[in-house]
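The following block contains the structure, expressed as structure tokens.
A single protein chain has been removed from this complex, and every other one stays in its place.
Lettered A and B in written order, each chain numbered from 1.
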Amino acid sequence: MPDIASGTGKRPVRRIILDAGIAAAVVAGMGVMRGVYSNELMLFNFIVFLTLAQGLNIIYGFTGYLPFGYVGFYGAGAYGFSLAVMHLHVPALVGMAAAGGAALVLAVILLPLLRLSGAYFAIASMAAAQAVYEIVANPDLESITKGPYGVSLSQVFAPAASYYAALAILAFALLLVVWLRNSRFGMSLQAIRDDPVSAAMAGVSVVRGRTIAWLLSALVAGLVGGVFAWHISVFYPDTAFDLSVSIFATVFLLFGGATTLSGPLLGVFILYGIYNAIGIAVPQYFQFTYGALIVALVLFLPNGLASLLTRRGIRVP
Amino acid sequence: MSPEPLLKIEGLVKTFGGFRALDGVSLHLHPGEVLGLVGPNGSGKTTCINVISGLYAPDGGSVIYAGRSIGGEKSHRLAKSGINRTFQSPRPFLSLTVRENVELAAHYGDPKPGFDVDALLALLELDGYAGRPAAELNSAQQKTLDLARAMATEPRLLLVDELAAGLNPAELSRMAVRLRALAGSGMALLVVEHLMGFIDKVTDRVVVMAAGKEFFGGTLADATRDPEVIRVFLGGGHHG
Partner (left out) sequence: MLPAGKPVLTGAIIAGIVFGLYFTLVGLGLNLVFGVMRIVNLAHGDFLMLGGMAAWWLFTGFGLHPLVAALLVVVVFVAAGLPIYYLVVPRLLRSRDSEMLSLILFFGVSQMIEAVTTIGFGATERSLPPRLLGVGPFIVLGTRLPKAWIFSAAVSALAVLLVYLYLYRTRLGTLTRAVMVSRDEALATGIDVNFVSAVAFGISIALAGVAGVFAPFILGSITPNMGVALNITAFAVIVVGTLGNPLGTLLGGIIYGVSLMLMQTYLSSWANLLPNLLLIAVLLIRPEGLLGRTVRRA
């Protein structure tokens, strides 16, 4: 009898340790950097995109649904936080709960979108994000949302606390991905992505699996949106619902390789690193480069950098 | 044979737009029995399996399984309650390993505690590929994996959709032996098949379908002598 223990023996434990180690190293690294490097806003933005890319990974990498309107949850979180702070005068941490809650409510409202197949889902989610933006930024709702004029949250401004809150959310998102990569539930999501009919015949509830992934993914984006509002404290609806947030997260994820833990991390560190290193005087050059990169990735490397290794049978953490 | 059938279908109707793919099919199946479902292309055989396995909700008639009506119930619930199937073209989870394919079904499909995934892989001669991605298997192996995935949920009723197509004679007879062994263990099998030799080897009796309804039930030998069956198949249903 050949060796069949390979799938059940020590390797999964080693995998979990490796995955968790990478996650811990990234979180610790970003924490230490704050004391070393003076440009806090840039580090904060790194955390935002590291987290968003993993949040998108949860839904795209594990279920195959790519929401172009992912920024909608980010915006919902930013406004969930802002409305709670502005109108209910709650402390920032309660505002963060409102941010997560707002994104979850939006995700529940949009659950029916999961009935659509890939391309229609992507476009419908984009339309949904636009619709939420149109509502939030509507001058008729100025008394509630401040409409297009933006919000100011100076009463809760706390750069250090919000930075560490962002770090905690990053840790949460990384742990979710580590769990999905090493659990039966994550395996069931990949099965659904590969073939939903067959997955159902394996006893997997397709609707339940997709719903959980969708809600988790939305929750991550909502929390990031909330902590963005907290950290920045003055912003406009155009910023909170800026489609380039979706674009960036998508490009980072695709570039590194979805379904892996390290792929999206690499995508952010490499691409966002270059973006910041060169400077953002003419953002259009980056818009063009990212556009071209998307085209090239789809044509030549649809599964990202990670696939260069997985193609050769090497497991990428 | 127990008096109460495990599966009892009465007047099953399924329409797509205006087309009646199933137009009042009735059949029944006992534990340990292998029923062949034969008929020309488009006669509704696969649709019948799709309805029983919860892929489509029926538009009329009833599906009674183990004494309860299951028409329209979700596939994953049926899988947990003992109904499973294979697919005409196999549908394994290509990005998972062979073992993970089976392990997943053994976890979510509610077999008895202590179900031995590795023993099943060995039984179906897939143990040599356990750690490999399912995408690397050839099509006959993928069909076997499809069967393994179904068996990992320990079904009482197994729906087998064109398992024989694309298998070589050696693989065919091995597959026939496997299906007979499953029936021997008390499983009920509904086998849709074009290869009459395979039907002959595997089934206890057959139901012949045409245009969405059954019109003959009995042994395959009787079916091949029935003038109506011969007419429907236009002489295409060779025996053996």
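The criterion applied here is as follows: contacts are C-beta pairs under 8 Å (C-beta built on N, C-alpha and C of every residue); 3 or more make two chains touch, one makes a residue touch a chain.
Note that the structure is predicted; figures quoted are calculated from it, not measured.
Asker: Just to confirm, in the complete assembly, which displayed chains does the hidden chain contact?
Answerer: A
Asker: Where the complex has a chain not shown, which of A:20, A:161 or A:243 is the residue touching it?
Answerer: A:243
Asker: If I consider the whole complex, including the chain that's not displayed, which of A:55, A:75, A:95 or A:196 touches that chain?
Answerer: A:196
Asker: Given the contact definition stated above, which residue among A:128, A:173 or A:245 touches the chain not shown here?
Answerer: Residue touching the absent chain, from the options given: A:128.
Asker: Can you list where chain A touches the absent chain?
Answerer: On the side of chain A, residues 64, 66, 68, 112-113, 115-120, 122-124, 126-128, 130-131, 134-135, 138-140, 196, 243, 247, 250, 254, 282, 284-285, 287-288, 290-295, 298-299, 302 touch the unshown chain.
Going forward, only the chains that are shown with their structure count from here on.
Asker: So the centre of each chain is just the mean of its C-alpha atoms; given that, what is the distance between chain A and chain B in Å?
Answerer: So the centroids are 42 Å from each other.
Asker: Over in the complex, which chain A residues touch chain B? Could you list them?
Answerer: Where chain A meets chain B, its residues are 1-2, 4, 6-7, 184, 187-188, 190-191, 193-195, 197-206, 259.
Asker: Name, in rising order, each residue of chain B that touches chain A in their complex.
Answerer: Contacts found on chain B: 53-55, 74-76, 79-80, 84-85, 87, 91-97, 99-101, 103-105, 107-110, 118, 121-122, 127-128, 130-131, 146, 149-150, 152-153.
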